[in-house]
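Excluded from the complex is one protein chain; the other protein chains are retained at their positions.
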Amino acid sequence: MALKVDYFVKETGRNLFRNPWLTIATVVTVFVAILLVGVSLLVRSGVQNATARWQGGIEFIVFMNPEATPDQIDSVARDLSENPQVETAEFKDKDQSYAEFLELFADTPEFTANITPDVLPTSFNVKPSRVDPELIEGLVLQFAEKPGVREVVAASQAIREIKSLSDGLSTGILAAALLLTLAAVVLIGNTIQTAIFARRREIEVMKLVGATNWFIRVPFMLEGILQGVVGAIAGIGGVYVVNGIVERRVQQADALSLLSSFVIKSEDVFTISIFLLGGGVLMAAIASAIAVTFYVKV
Amino acid sequence: MALKVDYFVKETGRNLFRNPWLTIATVVTVFVAILLVGVSLLVRSGVQNATARWQGGIEFIVFMNPEATPDQIDSVARDLSENPQVETAEFKDKDQSYAEFLELFADTPEFTANITPDVLPTSFNVKPSRVDPELIEGLVLQFAEKPGVREVVAASQAIREIKSLSDGLSTGILAAALLLTLAAVVLIGNTIQTAIFARRREIEVMKLVGATNWFIRVPFMLEGILQGVVGAIAGIGGVYVVNGIVERRVQQADALSLLSSFVIKSEDVFTISIFLLGGGVLMAAIASAIAVTFYVKV
Amino acid sequence: MIKLDKVTKVYKGEVVALRDAEVDIQKGEFVFLVGASGSGKSTMLRLMNKEESPEKGRIWVAGKDIAELSSWKVPYLRRNIGTVFQDFKLLPNKTVQENVAFALEVIGRPRHVIKSQVPAILELVGLAKKLERYPHELSGGEQQRVSIARAFVNRPLILLADEPTGNLDPDTSLGIMKLLDRINRTGTTVVMASHDRGIVDTMRRRVIELDRGVIVRDQARGVYE
Partner (left out) sequence: MIKLDKVTKVYKGEVVALRDAEVDIQKGEFVFLVGASGSGKSTMLRLMNKEESPEKGRIWVAGKDIAELSSWKVPYLRRNIGTVFQDFKLLPNKTVQENVAFALEVIGRPRHVIKSQVPAILELVGLAKKLERYPHELSGGEQQRVSIARAFVNRPLILLADEPTGNLDPDTSLGIMKLLDRINRTGTTVVMASHDRGIVDTMRRRVIELDRGVIVRDQARGVYE
């Protein structure tokens, strides 16, 4: 077996360098696919961060006084759950509020330094039964009166529109990412089939000399996977570059709260990269396995 | 020459069908590239329509009374142009306002039916020297007082944010479209080089039998162009499908003014299609010409 | 060792390349296949290593009915059969040395065996100085000799040689024939298609003559015609 590993490594390396155009074609294909998928995911995560507070169809938030008694909170909770015009109401205790607060203001530590969970209000995120300005206004007025309630904040028309827009955008980007992944699989598969096609006579000869199918297949598969890895790494590099450009633009923008909350956390970028690398390699492996099985028959 | 045309047609057709995988690979590549470029352009045009009113960095609009006298209009115009805090001020007469009005409310004819240019106000689209809420507020108050002015409307914070976001989005999408076009050229070029690579021995033989370079090149170029055309047509079909889906989603959305103004006019789709077809074919032709020249040397 | 029982091979449903062929070749025999161009010599050899399958009849090689061999076993059959192809079938991306080594690599021979056997066999066919060349850098006759070396190198039970001297001058041909004879004397069964009258007449071995796919002569110590 030691010999075989030797042989496979030698053979794969040789194939890669003997047909530089095919190699470049595959790597470029994978690079483009990975880059596009990566950028789609980045944008998606940025948009989600920017509208995090308004995800899940929340239409208004009932903030309690930080000093509200448990009784007052229970009473509001009961009223909300019994009101037929309210679809869902989700309670956020001090710790949850604090966590959310920290997350929202992660880039301005001077803001978060002096805040402890104690001073934060608890709140209810409320989704009414219908998106109807009048109904929402009625509810806002009604709950603002309750004892222990500090303030009721309704998503303004503008925020609702942005949320709706960004929901559409997210869906669109997800669809695009899926389409691109599919395209990448097709392109990688095709590239490998093309490579095999270009060497079909060689494969023919190998079989006639007594090579088993796997002996012929393995170098092609390794080649595909290696190209996938190189393309994926280049694509991830591209994702980092795009992310850098976006970050610079966001920082340059006037301190408009919405655009500047379009941040992509570096751990998100890392997760996306790992996902892309794994996905790219898996894609390349599957595509080459299919191509190779399809073509290299006795 | 009659014979040559014969020969080229025969040869091209044969190549296309003799190497189905290569053909499919190229067509898929072109299809994906064209589809993505097309969708990018569509989104761009939709976003532009949705924020048309606030393009060009206008920060507030001075609406005159429909009955304002020319003198009053001139006076306001002079004040605007002399004010150091105003960068630009663009006058819209009744006809221009009417045209813009018709465009903005194109989908609600019940709204536009009873309006004539006469009843519409003239207006100034003003861009202040800095984007500074206080400065803008001052200007708004100052001009609201002038004789003949009916109302001064400043872009609200939310609109400004949306505009800024959509500017970023437009730039991003344009960059993505450029990247994709580049990728498509690379992929097409590579695919044709691969095709030539797979048939390099045949080309060798053709030359030894006395074929001129052009005799060998033309079928490859025709092949590339034909694949470009098929891929582009499929891509354009894809663009129409995506457009249909978006339209359906927009119509289903709650009548939120912003999202529903995200319309893509069918003449835009048509223009984009023509552009894509021409671009795709040109791209394929250039890519094949380069690939073919590069490879088919004596 | 090789037995054909009423074997008929039809290409594309119309070209009868071989008709009811009956051949029985014993272990250690040396057999010439002769006949005009297109008479079916290569077809018969291709049937023996399962490169083609017959339309009718059965073929036994080394005691096994090769029609019943499952497809993953075919490589193992072929490893017992060395083949010199009429069109050489060298791997264009491998050097002379690697082409020959390939036949040993596929059967998993250890590296030191390959290192010693490959140059030895190439020395034997007179290519000791061209180990690092690629096939397109060789003359026609040299390519043919690489093909011969590859077929020999793993000491197969059976050697099928399709006009192995077609591109060689008389002197080199003689050398190759001596080599084939020596191989044959160590017990290897040799089946060789040839149209070289001189060689067939000198060797005086069993001759099977084909005429448009039909065996018209099977003679123990025959001549070309």
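First chain written, first letter: the chains are A, B and C, and each begins at residue 1.
Simple rule for what comes next: a contact is a pair of C-beta atoms (placed from the backbone, for glycine too) under 8 Å apart; a residue touches a chain by one contact, two chains touch by 3 or more.
Since we're looking at a predicted model, the values are computed, not measured.
Just so you know, the chain we are not showing touches B, C across the whole complex.
For the chain left out of this panel, the touching residue among B:14, B:78, B:130 or B:265 is B:14. From the options C:28, C:110, C:170 or C:187, the residue with contact to the unseen chain in the full assembly is C:170. In the full complex, chain B touches the hidden chain at residues 2-4, 6-7, 14-15, 18, 202, 204-213, 215, 297-298. Residues of chain C that touch the chain left out of view are 11-12, 34-38, 41-43, 86-87, 137-142, 145, 162-163, 166-172, 195, 197-198, 224.
The rule is short, and it goes like this: only the chains that are shown with their structure count from here on.
Chain-to-chain contact here is organised linearly: an open path runs through the chains from one end to the other. Legend note: the chain whose CA centroid lies nearest the centroid of all displayed protein CA atoms is A. The greatest centre-to-centre distance from chain A, using averaged C-alpha positions, is reached by C.
Measuring from the averaged C-alpha position of chain A to that of chain C gives a distance of 60 Å.
Centre-to-centre separation between chain A and chain B, using Cα means, comes to 26 Å.
Among all residues of chain A, none touch two or more other chains.
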